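Mind having a look at this structure? Questions to follow.
Apart from one protein chain that is not included, each protein chain of the complex appears where it belongs.
Read from first to last, the chains carry the letters A, B and C; within each, the first residue is number 1.
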Amino acid sequence: MAPVATPFFFYLLAGIMLIGGVMVITRKNPVHSALALIVTLLAQASIYLMLYAPFVAGVQIILYAGGIMVLFLFVIMLVSIDRSIRERQFNSQWVVGLIAATALGGLFIAVYTKGTSIFPEHALPMIENDNTQKIATMLYGQYMFAFEIASLLLLVAIIGAVVMAKKRI
Amino acid sequence: MTDPNTTLSHLDLETPEKPFLDANELVINMGPQHPATHGVLRVILRLDGEKVLGLECVIGYLHRGVEKIGEHRTYTMFNPYVDRMDYVAAVSNGLGYCETIEKLLNVEAPPRAQHVRVILTELNRIASHQLWLGTHALDIGAITPLFYTFRDREEILKIYEKYCGARLTTHAFRIGGLQYETYAGFEQEVKNFLTFLKPKIDEYEELLTTNRIWVERTKNIGKISAQDCIALGVTGPVLRASGVKWDLRKAQPYANYKDFDFEIPTGQNGDTYDRYLVRMAEMRQSVHIIEQAVNALPEGPIMAKVPKVIKPAAGEVYHSIEAPKGELGYFVVSDGSTQPYRVRVRPPSFVNLQALDVMCRGQLVADVIAVIGTLDIVLGEVDR
Amino acid sequence: MGAILQYVQSYLSSDKTPGAAGNMFWAFVYIMLVFLGLSVAVIAMNWLERKILAHMQVRLGPMRVGPHGLLQPIADAIKLLLKEDIMPAEADGLIFWVAPFVVVLAAFTVFVVVPFGPTHAITDMNIGILFMLGVSSLSVLGIVMAGWASNSHYPLIGALRSSAQMVSYEVAMGLAVVSAVLMTSLNATGTGTLSMIGIVQAQLAQGEWFIFKFFPLGLIAFFIFAVAMVAETNRAPFDLAEAESELTAGFHTEYSGFRWSLFFLAEYSAMIAVSSIAVTLWLGGWLRPFPNLLSGSTWNEVFSLVPGATFLFFAAICFYNTARMPKHPYFRVQTIGLAGFGVVLGLIGLVLFVPAVSSRVQDIFWFSAKVAGFMYLYIWYRGTFPRYRFDQLMRMGWKVLLPMGLGVLVLTAVVALLQSYLWHP
Partner (left out) sequence: MIAKFKGCYGSGVEPLTYLGQNYMIVDRSLIPEILQILRNEEHFDYCVDITAVHYPQREKQFDVVWVLYSFARNERIRVKTQIVDGEILPSSVPIWTTTNWLEREVYDMFGIKFDGHPDMKRILLPDGWKGHPLRKDYGILQQDNEWVQINLGIESGQ
């Protein structure tokens, strides 16, 4: 399957992501922020699709945009919006924020200038059709242990959450 | 029956339980325009999430001053007005009023009139319960029973229409008896209707009684104990579903109910499901009563000797009947003139509605709807 | 010019979907066809639901607009489009405006991968079923947005209810789907597929619809999905989000006119979408009944006649009712209209008997017929069941369907492993 207008879509999606990301931190209404975050995540999922990683894209949509963000919205909506709008959104941690942002930007520039040689010239040719199967073989073969550890960790987290919530009832 | 020394402190109506988080308390205004409040009832709900912490009924949107009107009309002229209170059981209202004035005049309607009165009143009880069933099921989300019950209720209304020309606010009875002799074929038509209705009641029960969702939605919902019922003055099927075997037709028989053999269906749990069962059983009992009445319909006059201008001697009387919704009482004070000095109506819906708060505490919003439905209120009667 | 013609024609003999073949023109044509077909299906559903529900409830349903109310959906559509579009003063304008489009977009995008036939899909994605579940779950966002932006209590509660409901039933639904996907891996290579077309082809290859596979495991998984999909689409008896008697209309209480009709459209196309998933996963998708029991060219011939025969049957019903129409000048237009409708149906039926047409339309017919069965179930549920309460609904989702789904998944895996080791070592 021949990719169509790839650079155009890449820059479009990247632009959407950037705008969405900026909106997340600038909107005063938390619900607007959350919705902007969802837009960002969806654009990200589309970029995964362009990278021939449909499984990751699908999981991104189901888990982040579908599941987690809905729960997120839930919590935000139950909070009184008026109060949070009245509060100052940019609190006095701007110094720390600035330092962190500068450091991160510096890192990006350093990697971009010095590390170009590490990356291949073109994206590696990948076959779309068995991508999902490949992920499965990797996860359940090579990275079996890590995968199981991660799932155990999540199980612990779930049980912990249930126990903590149960106490209050 | 009840232990007189028990105080009813647990029925503390004014202090709701403390919400889990004050910030979470949500006040919702349900009605007066709401599909499930059966008219213009307004309920202010205080919610913790979906749990009801307390509620307050705001009524009076349909207040027409029936009692005031009664003081300015003659005894005869006021008779049609009572039909407009509980408009789905207009015949029962008329019966209660006529019997009260007859009591005040100290006359008694002749046996044939009594029989016809019983037939029509019991038909009305069936019609009222059918309307209740349809709307109650609709509130809980079953849309189909509504059409079944309305189809069958139509047959009752047809009998009324043939008898007195009106379908809803019938004004079927007169003080002292009946105005109209029954039409030709009345008995046969009522009998036909009964044979038509019996399988239909089974049909309603088939739709709902064992329906899992119906049972889950109604069992243990809006529970009220017999003691609370009595303290709150709740009567009718609601009281009987709580296990109190009390029906004015048996306890203090009026008309000629003492001539008929019937059972008082009761429940045990006092929940919405029991009230449903009680009302279904009452419909069957009504069928049974009508059968007896129509088979033993005596010949004779239909009107007692009542003066053209009704002028009862000064005095007062309280008389009540078992309306489909509970005890319907009339307290009439006469000063010897042609107009009542004071007419007081003791509406069952009004008093029963008071129990809504007790029945809904700690339940969910969806249950409030179910409980309003199961109380079977008619706002015309609540507000008068 | 010739090049364009060749480009268009090049796909015609292809055995791939236009998406997989990379043919933009045919992909566009397919998108248009699916969109139009879906709109017609929703309109038909509107009429059918009202008629079927009415007959279940001893009444007639729409009778005035057109013969037997056949034009009622069109009248409704016109009414909705002409209605004033009200936006509450306190509403959050942008989100209120966007919400219905999000819902419609999510509901329609899903159809990109629905396989109406081996080549009759817009595209065949490697992650087809995952894509469907993911995108259809996005409609929750639209509902939440609508409920919140209305700035009113009833819509907010409705939105919270429906999103909680959809998120929870998605879990059970996902487990049921995974157990069906597991069954696709029972082949020589041992690799399964998430592709919608691949799943149907696996059923064809194994000679068994997955509903009957590992009886009763497939059936249980199907049952879980069938329950979850009703909850997922917020339909009776799980229609708490729009519980009329409790929350007036739930999340779309404040919507009117065109925007409201978008929600309506989305609801019905979501119903069709989840039914298509069920049909694809368990009921053999586009496969005709008994492809291996009643095989052979004779049976193929017989089954290829069914689409045309169905339409002729509907036409016959129309003619029968035309004959029963009251013979009164007042009904003349309606009688002619009904007869005309019958003629149209009959002509479609006759066209479907042409072998060239019927061979291409067969798959679509069987797929649609199976989906139509589900649509009838939806209406039937609505006519017979009372509504669940919210906590009961949640209890059922988490405490009944989820453990059942997990159990079925594990058992399916165990049985499949045993089968591959014991019988095909």
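We adopt the following convention: a residue touches a chain if its C-beta (ideal position, glycine included) is under 8 Å from a C-beta of that chain, and two chains touch if they have at least 3 such contacts.
Fair warning: this is a prediction, and the values are worked out from it, not measured in the lab.
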item: In the full complex, displayed partners of the excluded chain; value: B
item: Hidden-chain contact residue, picked from the options B:Glu67, B:Glu108 or B:Asp259; value: B:Glu67
item: Residue of B:Arg167, B:Arg344 or B:Arg361 touching the missing chain in the full complex; value: B:Arg344
item: Chain B residues touching the omitted chain (full complex); value: 1-2, 4-5, 7-8, 11, 13-14, 59-60, 63, 65, 67-69, 71-72, 103-104, 106, 228, 230-234, 244, 246, 251-252, 315-318, 320, 327, 329, 331, 333, 341-342, 344, 346, 350-351, 353-354, 383-384
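Simple rule for what comes next: only the chains that are shown with their structure count from here on.
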item: Centre-most chain [mean C-alpha coordinates]; value: C
item: Distance between the centres, which are taken as Cα means, of chain C and chain B, whole angstrom; value: 46
item: Mean-CA-position distance for chain C and chain A (Å); value: 31
item: Cα-centroid distance, chain A relative to chain B, in whole angstrom; value: 61
item: Residues of chain C touching chain A in the complex; value: 20, 22, 24, 92, 95, 125-127, 130-131, 133-135, 137-138, 140-141, 144-145, 148, 156, 160, 163-164, 167, 170, 191, 194
item: Complex interface listing, chain A residues touching chain C; value: 1-2, 4, 29, 31-32, 35, 38, 54-55, 57-59, 61-62, 65-67, 69-71, 73-74, 77, 128-133
item: Interfacial residue positions of chain C with respect to chain B in the complex; value: 53, 56-59, 153-154, 157, 236-237, 239-240, 243-246, 248, 382-392
